[in-house]
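As you look at this complex, bear in mind that one protein chain is not there, while each of the others sits in place.
Let's look at subunit A:
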Amino acid sequence: MEIVYVYTKKRSEFGRQCNFSDRPAELHVDILPDTSLAANFTVRDPCNVTVQCAKEMSEHEVNTERFESESRGVNHVEGGWPKDLNPEDMEATIRYRKKVEKDEHYQNTIMQIAGLMEHCCKQNNTTDIYQEFFEDEDEEVMEESEEQPSAKTINVFRSRYNRSCDCYAYLLVKQCMTTLLFNPLSAYWDTRKGSQPVEMSTIEHSHRDPVYKVIWLQSKTGTDIFSASTDGQVLWWDIRKMSEPTERLILDPSKKGNLDNALGAVSLEFETTMPTKFMVGTEQGLVVSCNRKAKTPAEKIVCTYSGHHGPIYALQRNPLFPKNFLTVADWTARIWSEDIKESSIMWTKYHMAHLLDGCWSPVRPSVFFTVKMDGTLDVWDILFKQNDPTLSLKVCDEALYSIRVQDNGRFLGCSSQLGTTTLMEISAGLCTLQKNEKALVSEMFERETKREKILEARHREMRLKERSRSEQSREDEGKEADGEESAAELVARAEREFFDIMEAEKKKEEKERDTVKDVLLLE
């Protein structure tokens, strides 16, 4: 509703002065309340009103402009000359100096200080108070202090491929690299040429089973390799011509070259100082020593060493004592001497987890490393302790499949089932050759070898005696019913005995547990 009041003025009256006059009020519009509108509203009862009997205050925020401050050092190049003096002016400065020198206070102070200074100088000259004592004896003291053996992880590389990898990559010296994956072909990569294999062998002439190990041979051409696989063959190749192996050897212990009888090969060992010999570790737990230069295949296999229960995952000669070699298989690691074929000369106890790889330290003949299925890395020092590893580290939760030591013996890399490679540094004590170490280790090996030889001789004697006795008794008694139990019965008897022993052990344990419980209750 628009309320309008209209004023009118004649045009002729524009600009005339204003004459004000009084007039009573006039009612122009009177709008009465419309009670019907009240229906749109309701009465609010009660009303909430806040009242405060205090000073009303308001809050304001102010932020000043930021003041940037910086800390800086100042390099004084010239002293604090008085204002009127120009430091460049040589004469003025000299004059000023002369003035200062004439000052009495200056002279007194100098006399005082000079006395002090002279005293200290003379002190210095009389005795060298900063002399180093025990300088020459330092070295001896250092040698005696026993450093706790330790190893610390430097880096962990995670592989893209979720499978175990042989960590050749880091510690490889050669430019080319042959890798074998779990496929029967042997391929050779050249790290200079990129990530695709340069050449691969043909299927007809390759191994029939996964290739487990490949080693470069020492030759004039530098292009020879040989590979071993679980199909029982050891093949020699020339990488320039990968279509066919240059030589073939079948690991048949009966020396007949029969492939069905052959033992699957899992590891190879080759020492460049002895180019005609090499050793193969088999799936069946035998180590076969072979001669490359033999004329007939039968002569190629020289001898076998038995003693392990499972496939031999690692086989390496001691870098300083090539006659002794280390094998890692099943739950133990064993050290062998080439001359003793019946058994190893030294061995570790049976562990709770499988040992999957091992190697000697290239600098210390008494140190070797092993890795286990539960992810622990063991460092053994046979001069220090033979029963237990000198250092045992848990590297990761999954199984560690491979370990390699760098040539200086300080760094080692171990890789796990999930493809994670851990680079570790070991403490100086474990990678520096101690004095007499070589002599002590060779003594130890000789001693153990002698012991085994004596044991072997004794066994042979006993066997001869048994044989002669049994021959005699057979003649005396003539025909006798089958005294020997058949193989099946032997097995049944072994089982029975085993379970009896288990039961006895279990009962013993329970008894012990009960006594422990009683003790706890008493406390």
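In this section, contacts are C-beta pairs under 8 Å (C-beta built on N, C-alpha and C of every residue); 3 or more make two chains touch, one makes a residue touch a chain; residues count from 1.
Following the convention adopted for this analysis, contacts and distances are computed from a predicted model.
Taking the options "Dynein light chain roadblock", "Translation initiation factor eIF2B subunit gamma", "EIPR1 protein" or "TECT1 protein" in turn, only "Dynein light chain roadblock" matches the UniProt protein name of the chain that is not displayed.
Note that of A:Asn86, A:Gln107 or A:Ser473, the residue touching the chain absent from this view is A:Gln107.
Shown as candidates are A:Ala38, A:Met117 or A:Cys303; the residue that touches the absent chain is A:Met117. Interface with the hidden chain, as seen from subunit A, comprises residues 75-81, 96-97, 100-102, 104-114, 116-118, 120-122, 124-125, 130.
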